[in-house]
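The complex appears here minus one protein chain, its other protein chains still in place.
By letter and in written order, the chains are A, B and C; residue numbering begins at 1 in each of them.
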Amino acid sequence: MPSIRRALVLGAAAMAALLSACSPAAPEPEGSVLRARLNADIISSDPGMKRDANTDAVILHVVEGLVAAREDGSVGPMLADRWTVSPDGRTYRFHLRDGVRFHNGAPLTAAAVVWSLNRYLAPDSRWRCKADLSHGGVAPVESVRADGRDMVEVRLEQAAPLFLAELARLDCGGTGIVHRDSVDAAGRWRYPIGTGPFRWGEWRHKQFIDLPRFDGYRSLPGAPDGIGGGKQALVDRVRFSVIPDGSAAAAALVRGSLDVLDALAPNELANVTGVPGIHLSSAPSLDFYGVLFQVKDPLLADPRLRRAIALSIDVGALTRVVTHGTGSADSSPIPTASPFFGAVQRPLIKRDLAAARALAKEAGYKGQPIRLATSHSPPEMYDAAILIQAMARDAGINIEVETIDWASQLARYTNGNYQAMVFGFSARLDPSLTYGVLIGDKREEPRKAWDTPEAHALLRQSIATADPAARQRIFDALERRFRAEVPAIILYNTHRVTALRDRVTGYRNWPGQTQRLWNVAREAR
Amino acid sequence: MTDALLQVSGLRIEADQPGLAPLLEGLDFEVAAGERLAIVGESGSGKTMATRAIPGLLAAGVHRAAGSIRFEGEELTALEERDLRAIRGAGIGMVFQEPMTSLNPALTIGKQLAEGLKLHRRLDDAEIRRRCIDMLRRVQIADPERCLAAYPHEFSGGMRQRIMLASVLMLEPRLLIADEPTTALDTLSQREVLELMVALTREMGTALLLITHDLGLVAQYTDRVLVLEKGVLVEAGQTREVLAAPKHPYTAKLVGSLPRPGDGGATGGGGDVLLSIEQAVVEYRGKPGLFGAGAPKRVIDGVDIAVRSGEIVALVGASGSGKTTLGRAALGLKELAGGMVRFDGVDIAAMDRRQERDFRRAAQIVFQDPFSSLAPHLRIGEIVGAALRHVPGLTAAERAERVTRTLEEVGLAGYERRRPHQMSGGQRQRVAIARAIVSRPRLVVADEPVSALDLTIQKQVIELLQALQRERGFACLFVTHDLAVVEQVADRVVVLEKGRIVEEGATAAVFANPRHDYTRRLLAASPALAIAEGSAS
Amino acid sequence: MLTYIFKRLLLAIPTLFLVALAVFLLVRLIPGDPAQVMLGEGASPEAIASLRTELGLDEAVPVQFATWLGRSLGGDLGNSAITGEPVGALILSRFQLTAVVVLISVGLATLIAVTFGLLAAWRQNSRLDLAVLGMASFVLAVPSFWLGLVLLLVFGVMLQWLPVVGYVPFSEDALGAVLFLVLPIVTLTISETGVLTRMMRSSTIDVLRLDYVTHARAKGLSERTVLMRHVFPNAFAPTLTLVGLTLGRLFGGIAVIETVFTLPGLGRLMVDSVLARDYPVVQGCLLFTATLYVLVNLLVDILYPLFDPRVTVS
Partner (left out) sequence: MRGRAHQYLGFGLVGLLLLVILTGFVWLPYDPLAIDLDNVLAPPSWAHWLGTDQFGRDVAARAMLGARISAFIALQTVALTVLAGLIVGLASGFLRGWTDRILMTFSDALLAFPGILLALSLIAVLGQSRHSIVIALSIAYLPSVVRVVRAAALSIREREYVEASRAAGDGPLYTVWRYVLPNALPPVLIIATSLFGWVVLSESALSFLGVGVPAPAPTWGNMLSSARPYMASASWLSIAPGLCIVATLLGINMLGDALRDRLDPRNAA
């Protein structure tokens, strides 16, 4: 018996040791804290290098670029308060704002900007926009140089109307300008020392990222607009908690352990709507979801069958159910919130079962199964697949849903290894970029769904054209071709829905889909 | 017997499940202080239940329905559990049958000995220890100090039963209930434990209630005897009188089934050598160590035995002598590490397929445990028929016919469709015999074929085996620890001790004039022989 | 004893090698790779190719395996392909939490199971036994994540007694951490109690049938003493083995509970890493849990003789 007791005592001691062996103490955040949620941990703190949407959202609180995306998709000033473009469209001269300082107190200089830009464009850089801004890209940069203390000059190899839009791209970290001390002596990344309203604080992996207020922040004048405009940190600290599970996050919000629950999954809306003390903020996104077809597949090579499937789907009803009434049904790749969403883009493809049957028959379709790949990331893609399967069944089209995990889906998307696939594309601010994800040469990039010479030509035109009216005409032409060829069926654009505790004020959603916690206040209770 | 120590009257025990006949009915008996009383009966007679009811320790599922139990004038059935506990151990001690399970494997001997004393006598630890050591010495445990710190599994069955005895008698109870205390032990330990028990109880003036199925022990160690049959007391009286002149037919049957010298007797067969074991060595692999196997343990060490056709050779020895292993080796079921076994002159390890098939048919075995030797999922007909699988040229009908006839011969006509669990132990052993003889073997190895059976059944099975052997004339290697049986059946006897032959010869000669000390001890320890001699004198 | 431990560890080497090889091949058989996952939907083929080179994924698989195995033997499990954190440190930090939850839960479950299993068996067929057996069977039939969700809903959301997210390490906010861990621990405890209780009950019933229990009663010992001294240690030995197996299983597999309660534990790390194709982390985790499994079983075998001295370890 004593030996048993000894064993128990030993066990208890071991447990106590384990308990106390946890990481060293960190002080409890003081002052006002705004708590927001991320559904997954960020991947790195290096803007636009190793990234995903969460990473972008967090990093954009810390760093700022020369220019910034505005809510209407256009580009406005940020660190540069003004700029000029040479008549040949190849030289951009940016004037830096006065009095802007990095988080370490160092002033923002042209030299710092040049250093940052060159780091992004360096040969070994993995910056997301590097390919676009290098030789062969949409806006190839020839050189970057400082002109005095507050002037930066960028020369391009050719005129590129999309150059500023590239610089403002959220998924490239807004081309955020960081201080040299963000990397160590060996050139390895440490953490971002930027100019944003919040400083880089503590990143506890898979748990949280703390961003304290930057007291020396110098705001642009005026109202906030997208990533730009007037920005102010109204709380002492922002904490992004990593909560992968949606239900748990909703419960946390209901409990009051969260202030801001962004990117609320549509199927979890019901958990927070109508709960006292919680209100919602929503805005349409510039993303789009749809079904991609592999036009090289023997069965789906026939556009009539693709059209038949499109005609069998009730896009409106599907959108309502899948997005729980939050999304906008949209048959065009151009999002409803885009300024280029016009009369040609607006009409939805109407469900017409008789026409669908007729087309399928014409195409010689005899009930061969069509495999529709989908995943649970996000769950709406899965729901959409289920509905498409059920709706196509009504038109005698036999779709088999194939659920795979996100990484597998991504691999198959990249290789073009699918018959049909429900897929979503994150927000692109410019329609050329939106079409760019669909149009491409399948031999070089098998992931591109649409590969006809006419589409290539129109896309190239849209990139080279600066006049909005001319561009609209190009996009209208693209739209007509798209609807005739049906390389993909577009279903909807989501709305970004954010649930907030009532004590949180000033939060606004925007089409860029990132949560913005500047200008947001939290009343003490 | 006015001041009886224990008075049981009108005891009735029933199963909890209603509607069943009582398991024990109207039992009356008394035990006087210092008296030695035996309760005998075969399995299912209710003898164990009767004694468990005394201190109120009936197993779950049965209960005392009526009757009174008075111990030292006190009515036990009326006592509270708490008061009853004060009597258990201190007043009434109990020793159980199975030495392997009656000591707690998780506690040291010292702790198990001490806990009774601690409970019933207020003594300090040093005194308890002193008494424990003293008691262990009295039950002849060699190194009592070391024993106290040891765990039960470190001891043999006989030693454990002595330790049990020590732990019970240390409390100096007035009554000791010993339930088949030596049944699970081999002949030698059996005698030693019983001698000790009798000597110690006599010394302490403790009454002994000995429950057994073995009339030999009754005769040797008790004053009075009660005979139970199916829950009813059929006869009671002075041991000597009851055994010499049983009044009840059941008692007579019990007494009649005791093996007696000269009974039946040997067949005196003996032709050519059929089986010859030459310089056989059997080893068990040692525990595998980190680098290869450990040192092998030699259990049979250079044994020579020859069995002639038609002869019965008994292989005797205490447990651990290697007799069972040798029986298996004779049939090639245990690999030899040295020497060889010849059947009809051919080395069985070097047989070709056809020879091997013939050998397997010609040499059969009957196992000790009728519960494990019959495949539980097969019918009797299939079990017996399995032995004919390798007999060439038999049609299915002929095979069935032979099975039927053989079952008739062993007295189980019409049992083909039954399954083993529907049969009694004796019947199963008959099936095992049928399986062995159905292929008309020339050699049967019988490995303790009756030691797991009740006495009356033992007698029937032995007689059956003898009759068949006489009729068919097969040779038989009869492995047993029971010398009474040996004397009854064997032509020759081979005595095995620690894997070596210590004595061999014609049965009568060895019994009359044992030359080796081990043989003499075996003979002396055999209670059945003692009673035969006792009643003769 | 030391020889025995040494020998057992030596025998575990082929097992662990097999595990390592299997996981290494398995993760590479799954479509998709970390480079694609990290760069996402809009990445250019060149970017993916260059990242693959950087991660060493375009070397031959046997070469990759040899390199990884060699480093692992030296104690270096490599760095996460996604975040670049050292895998060893990552596993340890996540394992602390899982270990705390699992150890406390299994400890509590064992305590409950032993108490009720013992009592139920002691009063076999009584109302108490019926209730215990019924509860144990019921608990065994409830999916643990469902149980967790229901508890979360009731105690976290409806009654608001306990926090639902925001695990903080003990060192930062001991009370907060304890409160937060209540629900996961309760869920896991309930889930594991069923099978342990049934095991304890049936092995107690077996022990109660043995002679030494009757012998102990025949000595006049009280029921309490009989149960605690004579029944418990013997009946506990098989349960202990089961506890060991349970520990081994749970150390690698409370991903579901961790998902429900948003715990940054080892199970979640493994599932996330598989889904993100973070090969080094998956490999490291598997090697870690497999080693742990071997060690826990070794520990049980070493502890076993305390309860059953018939079994010796050498």
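Here, a residue touches a chain if its C-beta (ideal position, glycine included) is under 8 Å from a C-beta of that chain, and two chains touch if they have at least 3 such contacts.
Given the structure is predicted, the values throughout are model-derived calculations rather than measurements.
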Which displayed chains the unshown chain touches: A, B, C
Given C:140, C:182 or C:228, the one touching the chain that is not displayed: C:140
Of A:241, A:267, A:312 or A:515, the one touching the omitted chain in the full complex: A:267
Footprint left on chain B by the chain that the document does not show: 328, 331, 333, 356-357, 359-361, 363-365, 367-369, 372-377, 383, 386-387, 389-390, 421-422, 435, 439
Touching residues on chain C - with respect to the absent chain: 14-16, 18-19, 22-23, 26-27, 29-31, 125, 129-130, 133, 137-138, 140-146, 149, 153, 157, 248-249, 252-253, 255-256, 259, 267, 270-271, 274, 282, 286, 289-290, 293-294
Footprint left on chain A by the chain that the document does not show: 246-247, 265, 267-268, 270-271, 314, 317-318, 320-321, 376, 379, 382-383, 385-387, 389-391, 393, 401-405, 408
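Quick note on the criterion: only the chains that are shown with their structure count from here on.
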Between the pairs A-C and B-C, the one where more C-beta pairs touch: A-C
Geometric centre distance via CA averages, chain B-chain A, whole Å: 84
Centre-of-Cα separation between chain C and chain A, whole angstrom: 37
Averaged-CA centre spacing for the pair chain C and chain B, given as whole angstrom: 49
Residue list for chain A, restricted to those that touch at least two other chains: 1
Residues of chain B engaged with two or more neighbouring chains: 107
Residues of chain A touching chain C in the complex: 1, 3-4, 7, 11, 15, 18-26, 28, 41, 43-44, 50-52, 126, 128, 130-131, 171, 205-207, 241-245, 247-249, 251-252, 254-255, 257-258, 404-408, 410-414, 423, 425-426, 437, 444-445
Complex interface listing, chain C residues touching chain A: 30-33, 36-48, 50-51, 82-85, 90, 93-94, 96, 99-100, 103-104, 107, 149, 152-153, 156-157, 160, 163-167, 169-173, 229, 233, 259-262, 264, 268-269, 272, 275-277, 303, 306-307
Contacting residues of chain B [partner chain C, same complex]: 52, 55, 57, 59-60, 85-90, 92-94, 96-98, 101-107, 115-116, 119-120, 151, 153, 164, 167-168, 171, 290
